[in-house]
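See below for the structure under consideration.
Apart from one protein chain that is not included, each protein chain of the complex appears where it belongs.
And then subunit A:
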Amino acid sequence: MFSFILRKLATVIPTFIGITLVAFALIRMIPGDPIEVMVGERKLDPVMHAAAMQRLGLDQPLHIQYFRYIKDLAQGDLGISLVTREPVTKEFLTLFPATVELAICALLFAVLVGLPAGMIAGLKRGSVFDHGVMGVSMTGFSMPIFWWGLILIMYFSVTLGWTPVSGRIDIEFDIAQRTGFLLIDSWLSGEEGAFKSAAMHLILPTIVLGTIPLAVIARMTRSSMLEVLREDYIRTARAKGLAPTRVVVVHALRNALIPVITVIGLQVGSLLGGAVLTETIYSWPGIGKWLVDSISRRDYPVVQAGILVSATIFIVVNLFVDILYGVVNPRIRSAK
């Protein structure tokens, strides 16, 4: 098991180097630089421009800039925001919990609804329930996030007034940051109504962000279930005289979950990507919104760090999934 994890870790290193290169190159390929963007439409004196660029170290050749960036990165320094002059790490740490909280809720929503729905649809193939689940998940998967988010706001927040429109918590609450997760912090604060407010703010973004993963998980679970139910070992299990529930839960489900776990891991990518849109729609102060703002400000260090961190999360989660996959599927564990 240990060597399995080491083998997986070794494959991560080239991926990391690739990501730093891509992030570094892409943001610099966008026309304009931080100084031009800051100055806006006003006329910019070329001498001042050059001086400012030099101060930020942006006048150096690209490969020098890149190696300086890698050198700092190796020491755990993500740089300083060109706009706020705050260390990127510090900004990141205040915003990151908001994204994680939202992503975890969305993933839980997707798994808790998608997995059973897909399972039942697979077991009751061709039934009304099956067609319903497949139809809804197809719609969910095809829905543009920004549009779906706005529709939900219009109906539930504006028309019905059930949920707040945006933000993480009502402005009247001043919650001390302990874990960074508002659900937990507001609970710990003991302030009346704070937890409810935080929870209500979470509902719509959770649904919007969780919709695509939910659709993918439901469809994957269904098809995986259908495939497994046709296997010879299911016939064996039934020939043993096991009860139908035992056949499904013990013999089918475990095998059916193997591809689903991979898909759930891959959905973390979709959650991080979806967070950019969802956080923008709901003014959710997380790294998705931070990244979007930084791109338009050409805040190179922030964009580089944001992409790197998102990619790292994706890699780590999928590494974890690979390990979990080995736990669930004994055939993978022993594969050399």
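Annotations for the structure displayed:
To be clear about the criterion, a contact is a pair of C-beta atoms (placed from the backbone, for glycine too) under 8 Å apart; a residue touches a chain by one contact, two chains touch by 3 or more; residues count from 1.
Note that in this section contacts and distances are computed from a predicted model.
Per its UniProt entry, the chain excluded from the display bears the name "ABC transporter ATP-binding protein", taken from "Histidine kinase", "ABC transporter ATP-binding protein", "Tryptophan synthase alpha chain" or "NADH-quinone oxidoreductase subunit L".
The residue touching the chain not shown here, chosen from A:L56, A:V165, A:I203 or A:L242, is A:L242. From the options A:F67, A:W147, A:W162 or A:Y233, the residue with contact to the chain not on display is A:Y233. Of the listed residues A:T20, A:Q60, A:T262 or A:N329, the one in contact with the hidden chain in the full complex is A:N329. Residue-level contact of subunit A with the missing chain is found at 231-233, 235-243, 246, 250-251, 254-255, 258, 328-331, 334.
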